[in-house]
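Of the protein chains in this complex, one is absent; all others appear in place.
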Amino acid sequence: MDIFLQQLINGLTVGSLYALVALGYTMVYGVMKLINFAHGDLVALSAFAGLTIYVEIFGEGKNSLFVVLSVFVITALIIAFVGVLLERLAYRPLRTAPRLSAVVSALGASLVIQNSIMLIWGPNMKIFPSNLFPSTIWTLHGVVFTFTQVMIMGISALLMVGLYIFINKTKMGTAIRATAIDQDAAKLMGINVNRVIMTIFIIGSALGAVAGLFIGINYRGITFDMGWMYGLNAFVAAIMGGIGNIPGAMLGGILLGLFNAMISGYISSEWAETFTFVLLVVILIFRPTGILGETIAEKV
Amino acid sequence: MRQSYKIAIVFLIVMGFFPLFSNSSWLAVGTTFLIYSVVAFSQDIILGRAGAFQMGHALFFGLGAYATAILNVHFGVPIIYTFIPAILIPLIMAIVLAGPIIHLKGDYLLVATIGFNIIFIQVIQNDVFGLTGGPNGIFGIDVVRIFGVEFMSQTAIYYMSFILLTLTLLIMRNLDASKYGRAMFYINKDDIAAQSMGINVRYYKLYAFALGSAIAGAAGSMFAIQYSAVSPEAFNVVQSIMFFTIVLVGGSASLPGVLIGTFVMFVLPEIFREFATARYLVFGLAMILTMILRPRGIWPVKFGNIPNYLKKDTK
Partner (left out) sequence: MSDYLLEIKDVSKFFHGLVAIDDLSMKVKKGQIYGIIGPNGAGKTTLFNCITGLYTPEKGEIIWEGKKINGIAPYKIAELGILRTFQTIRLFSEMSVAENIMSGRHIKSNQKWYNGIIHTPSMKKDEKKNWLKVGELMDFFELSKYATTPAGDLSYGLQRRIEMARALAAEPKLLILDEPAAGLNENETIKLAQTIRKVRDQGVTILMIEHDMDMVMSLCEYITVINFGAKISEGEPSFVQDDPVVIEAYIGSDEDE
C-alpha cells in the first residue's frame, strides 16, 4: 500500500509535467495537423535558459517569491518568443505544402534547437541549484512528498484550469476551436488564422517552459538532449488522450505518468518505455483516435 | 520515370568503378552508402509509395542484422545461410506488428511504429534471451565463405553490397510496372477512391510493409558483415528518423531522389566530420530550408510511366 501511495504521488508529479508538455503538442496539432517535433526541445531549452537567468541575473541562493516568479515569467516569455519564431520560420512557409514536408521541417527544427543548446551550454549535464524551492518534506503514513512536488501538481492544475477556461469562455478561445475544426471556414468568418496560430504557439511554448523549469527544479540534472525523452512521452500522452483534444492531453498526461510510476514501482524501470508503447498500441487498437478522440467519418 | 532508369544505370556504372579510384577508408564509406541506399529504398516502398507513415524502419534493418549476428556467432551458422532468416524474420515481424495497426490514420501509425522501434531497442539492450549482448552488442561476426573462398576484403564486401543494391533497384523497377506497385500509389494518393476501384487498402499496405521490411533485413545482414559487429545504437529511433527524412528530403517514390537523399543525409556528414559539433545544427537548418524550397523533395517523382504504344498523339 505504501509503494502504491508513494508511486501515486510520483506518478501525479510526472503526469502533470507530461500533461503540460502534451498540451503544446495537442494544440498545435489541433489547429495545424502537425506534430511539432521541436516542442520537446523547447522544454529542454527552457530548463537551460531558466538556469542561466537565475544564476546570472538574480544570483544563486536567492529564493524569494519575487525571484522565483521572475525566473518563471522571464523564461516563459523567452520560450514563447522562440516558439513564435519557430512557427514563423519553419512552419508557416510550409502551410500549403504536403503534410510530411512540415514534419521533416519540424524534425530539422528539433535538431537545430537541440544542437544550439549543446553549443551554448556544452554537452555535459548541468545541475540546477537545490534551493530555488524550499526543501520542505512532508511525511504522511509513510508516504513522502516534497514542496516541489506539491507545487508541480498545484501549479499545473491551475494552469490547466486556466487554459480550459480560456479555450471555452473567451473570444480567442472560440476562434481557436473554430480554426481547429475548419481553417478555411474560420478564415471566411473573419478569424485571423495567423493570430490564432501565434497564440497557440505562445501558450503551448509557455506551458512547456513551465514544465522545463519544473523538470530542472525537481530532477536537477538537465541535459541538452532531454527534450527528446520528455517530448516523446508527452507526445504519446497526447496521442493516448486523442491528439487535438485539450482535455485529452491532460488526461493522457496524468494517465501515462501514473502508469509509468506504477510500472517502475512494481515491475522495473528498465522496461518503462516498452510498457508505455504496449499501452499505447493497445489503446489505439481499441480506440484508433485515442481515448477522447472523436472518430469523424471522412466526408466523401 | 523512364529517365530515372537511365539515371539508375549511370549511377550503377559509376558505383561499379568507384573502388578503382578509392582508398579503403572511402571504400568503407561507399559500402555503407550502398547499404543505406538499400534501406532508404525499402523505407520508400512503405512511406513514399504506399504512404504509410513508418518511423520505425531501423527495427527491421536491425532485425536482419541481429538475425545474421546471432545465428552466426551463437549457433555457428555460415553467413551465407543467415541471409534467408535475415530476410524472413523481418518480413514476418512486419506482418505481425503492422497487421493490427495498419488501419490507423497517418500520425497515429507514425507514433505506433516509433514505439515498436523503441521496444525493440529495449529488448536487445536488456539482453532478454541472453543472445543479443545487451548494450555492447555482438562482436566477431564471421566473413562470407562460398565453397571455401573467403570474401573478407573491403572490396569484396563493397561488391556484395553493390549486388544487393542492384537487386533492390531491379525490384523497384518491377514494382513500378506492376499491379502491386500501382495499387500502393493509388491508396497513397486517395484511399477512398482506391477502395472504390476495388483495391484492398489493408492488404496492399501490409504488402508494402512486408516487402520493405524484407529488403531492410537483407541490408541489415550486409551491415553486420561490413562491421563484423552489431550494437543497439545503429538501429534506434534516431536512425529511423534518418531513413524517414532521406526519403522526404530526396523525393518520395523518386529513384534519383532517394539516392540523392541518402547521399545528402549520410555521405555529406561523413565528409564534414571535422565540423563535428556544429554539423547537426547546419543539418537541421538544411532540412528546414530544403522543405521550404522543395516541399516535394530535391528530385520529386514524375508520374506518367506508361507503355510507349499508348503515347500515340500526346502533346
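The chains carry the letters A and B, assigned in the order they are written, with residues numbered from 1 in each.
As a working rule, contacts are C-beta pairs under 8 Å (C-beta built on N, C-alpha and C of every residue); 3 or more make two chains touch, one makes a residue touch a chain.
On a predicted model such as this, the values are computed, not experimentally measured, just so you know.
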Per the touch definition above, residue among B:Y5, B:W26, B:Y180 or B:F263 touching the missing chain: B:Y180
Touching residue (missing chain; options B:I114, B:L211 or B:I292): B:L211
Residue ranges of chain B at the interface with the undisplayed chain: 171, 174-175, 177-183, 185-186, 189-190, 192-201, 207, 211, 303-307, 309-315
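Simple rule for what comes next: only the chains that are shown with their structure count from here on.
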Residues on chain A engaged by chain B in the complex (per definition of touch): 29, 35, 89-90, 93-94, 97-105, 107-112, 114-116, 118-119, 232, 235-236, 239, 243, 270-271, 273-274, 276-278, 280-281, 284-285, 288-290, 298, 300
Contacting residues of chain B [partner chain A, same complex]: 53, 100-101, 103-108, 110-112, 114-116, 118-119, 122-123, 126, 192, 241, 244-245, 248-249, 252, 277-278, 280-281, 283-288, 290-292, 295-296
